[in-house]
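Notes for the one structure printed next.
On to chain A.
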Amino acid sequence: MAWLDTIIQGILLGGLYALFAAGLSLVFGIMRLVNLAHGDLIVLAAFLILVLASVLGLNPFIAALVAMPLMFAIGWALQFFLLNRTLGTDILPPLLVTFGLSIVIQNGLLEGFTADSRRISVGGLESASLAIGPINVGVMPLLTLASAIAVIVGLNQLFYRTSLGRAFRATSDDPVTAGLMGIRPKRIFATATGIAMVVVTIAALYLGTRANFDPTIGPARLIYAFEAVIIGGLGSLWGTLAGGIVIGIAQTFGAAINPEWQILAGHLAFLLVLLVRPRGLFPRAVD
Partner candidate 1 sequence: MAILALSNVSRRFGALTVADAVSFELGEGEALGIIGPNGAGKSTLFNLITGNISADAGTIVFDGREVTRLPPMQRCLAGVGRSFQIPQPFEKLTVFENLLVAGAFGAGKTEAEVGERCAEILVETGLIDRANHPAGTLSLLQRKRLELARALATEPRLLLLDEIAGGLTEGECGMLVDTIRAIHKGGMSIIWIEHVLHALNSVVERLLVLNFGRVIGMGAPDAVMASREVREIYLGIEV
Partner candidate 2 sequence: MALLETRNLIARYGDFQALFGVDIALDQGETIAIIGANGAGKTTLMRSISGILVNQPGAVLFDGAEIGALPAPDIVARGIAMVPEGRKLFPSLSVEENLLIGRYGRAVDGHWSLDTVYELFPILRERRANPGTALSGGQQQMVAIGRALMSNPRVLLCDEISLGLAPVVIKDIYAAFPRIRAAGASIVMVEQDIGQALMVADRVYCMMEGRITLSGAPSDLTREKIHAAYFGVA
């Protein structure tokens, strides 16, 4: 029975990684930009929720709701005033600027919050669990997976059902002709990053409540998000969820064999998929 439990835990963990990856996949789909500071922005959001929860005495879920508009604004401004300047044919500027940003955020947080590891406490919920048949499953991991699915459904609705979603896709296809329709690409990119930061805030809530975190764990989260996006296939949000789950299961199986092998197993799963299906499991022919 143990292996069934490992798979369930893997799927639930996959929900967290899908949340990490959803924002990355959205921004890449629209403007071919990969933000190397994506993981650090998740950690930044976690600290923001922690501060709101402790200073305003809010329940973490409410604190996350309050943090969302703030993170949207941060994302919007970051794209409009900084990252838009790096867009263009040369791949160096966006990579080196976002790498610099990652270093700046990490050390800014270290200066502000020291290197101590923190946790957002949700009280009893942390240890609460439900019994589903023979397996008992933690409430928070279940909530994480549910949120991941909700986010992906929400993003898909936004992308394929709304006028803003049409504008995203049109700008990604052909920014010049999008201008002829009255679309202003610079603002559309800023809105997209803003929305990505809202998703990052949800991811940060579950990251912060699930385990300890400190200012230096951003890059590892970036790598899990990246692996989920690549395994899932570029530009496909459902693919990103599947990618997250593949990484989650690989990690829980790795941990089951030897706790030190958890992360390594995730990476090896990624390399295996890259070897067999270089365009990911569900390529949606973005490029």
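Going forward, contacts are C-beta pairs under 8 Å (C-beta built on N, C-alpha and C of every residue); 3 or more make two chains touch, one makes a residue touch a chain; residues count from 1.
Selection criteria: all candidates are chains of the complex that A comes from, given by their letters.
All values derive from a computational prediction rather than experimental measurement.
Engineer: Out of 1 or 2, which chain touches chain A when the complex is considered as a whole?
Structural biologist: Answer for chain A among the listed options: 2.
Engineer: Quick one: which bits of chain A touch candidate 2 in the complex? Just the residue numbers, please.
Structural biologist: 163, 166-167, 169-170, 172-174, 176-184
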